[in-house]
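Questions regarding the structure given below will be posed in turn.
Of the protein chains in this complex, one is absent; all others appear in place.
Presenting chain A:
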Amino acid sequence: MGSEIWIVALLLSQALILPIAQAAEPHTERISGSAGDVLEDDPVGRLKVFVYNLPRKYNKKMVDKDSRCLTHMFATEIFMHRFLLSSAVRTLDPEEADWFYTPVYTTCDLTPGGHPLPFKSPRIMRSAIQYVAMNWPYWNRTDGADHFFVTPHDFGACFHYQEETAIQRGILHLLKRATLVQTFGQRNHVCLKEGSITVPPYAPPQKMQAHLVSPSTPRSIFVYFRGLFYDVNNDPEGGYYARGARASVWENFKSNPLFDISTDHPPTYYEDMQRSVFCLCPLGWAPWSPRLVEAVVFGCIPVIIADDIVLPFADAIPWEEIAVFVAEKDVPSLDTILTSIPAEVILRKQRLLANPSMKQAMLFPQPAQAGDAFHQILNGLARKLPHDKSVYLKPGEKVLNWTAGPIGDLKPW
């Protein structure tokens, strides 16, 4: 008798809760990842960050030397610094800080063509850490375990653009215990360490907002992609660039009317993305690309072709429900894969993408707004708190070897 009443009560309560849960705006859908519904969390009050005051040569002087650092896709490190300086989570008292931030710009040494050279970056980072270790006691207290660094380069803290060399170098030894905030993410890869926070690359938000068209413009392109398929300058043989995946896309689908793919960059690039159902985001020399950010902002379902990639904020955003993942070996049957996705699944993905907090989480607006990528980074750091007792070293214990790594790195900067 009692159990029946329980069952009835349970059913009634479920019947009541479900319609309330679905009362959200019907053409978007709430996003909750493996860490829960955390996209809209407010980090203020959940953590405190202390920003080290490094000499100008580590940050401001580099930007002054070349202001292109502020607009390229690695500008995250600069804008994160500026955000933290004026943020409510900043504390001026290092004793109460949970996390320590070192503002060193390692991706601001640019070639005349605008590409960052990573050759001095290990030395710059090492020099910054030595400065911090000498002038404040907090580095030696934990050997960097409660410090975080922003390393947005191609392969993160491996500090090289070429994957084989990056793998051979590995992550800079001094950063062994620190938390890294980086764009690179690939499972089981040397250059992604456990506990890193993956972030999207920097894409200028105003430039994208300027090209928005009315959402009633019918989406009439099935698959859209603009970019290189072969990199003849650096990979004349073929087969190295993108592990052959981009070339495979071209060779298989260049004559397919459903695929609007080419290397030609039209001025209506952003508008065309808003008229497409799927946007390809294949790997290049590194698995990540700003295309993901653009696809999310413009509501085009991203098709990720990069094996084992770790996408930004993977614990807060359930990417498997939003994007379509295609293994590199399955690229020849990409058209079969995409056309056999049921229409309801596609509509659901579009609803998730239409959620404004999703778009906001991919952007780095100036000044910062609630729910944007800066806040997601802080949320990620807050989720790692409280620090385990083991991060605090016992007196006399040393974990880091300050002379490890290639000899070239040990040269002072």
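Of note:
Here is the rule we use: a contact is a pair of C-beta atoms (placed from the backbone, for glycine too) under 8 Å apart; a residue touches a chain by one contact, two chains touch by 3 or more; residues count from 1.
Going forward, contacts and distances are computed from a predicted model.
Of "Small ribosomal subunit protein uS2m", "AP complex subunit sigma", "Glycosyltransferases" or "Proteasome subunit alpha type", only "Glycosyltransferases" is the UniProt protein name of the chain excluded from the display. Set against the missing chain, the residues A:F100, A:Y270, A:W288 or A:F374 yield one that touches it, A:W288. Only one of A:L212, A:A327, A:A370 or A:L385 touches the absent chain when the whole complex is considered: A:A327. From the options A:T71, A:N135, A:Q168 or A:N401, the residue with contact to the unseen chain in the full assembly is A:Q168. When the whole complex is considered, the residue among A:S3, A:S86 or A:N188 that touches the unshown chain is A:N188. Remark: the residues of chain A touching the chain excluded from display are 27, 73, 111, 113, 115, 117, 154, 161-165, 167-168, 170, 186-190, 201, 214-216, 218-220, 222, 227-228, 231, 233-234, 236-240, 243-245, 247-248, 251-253, 255-258, 277, 283-286, 288-291, 307-308, 324-333, 335-341, 343, 346-347, 350.
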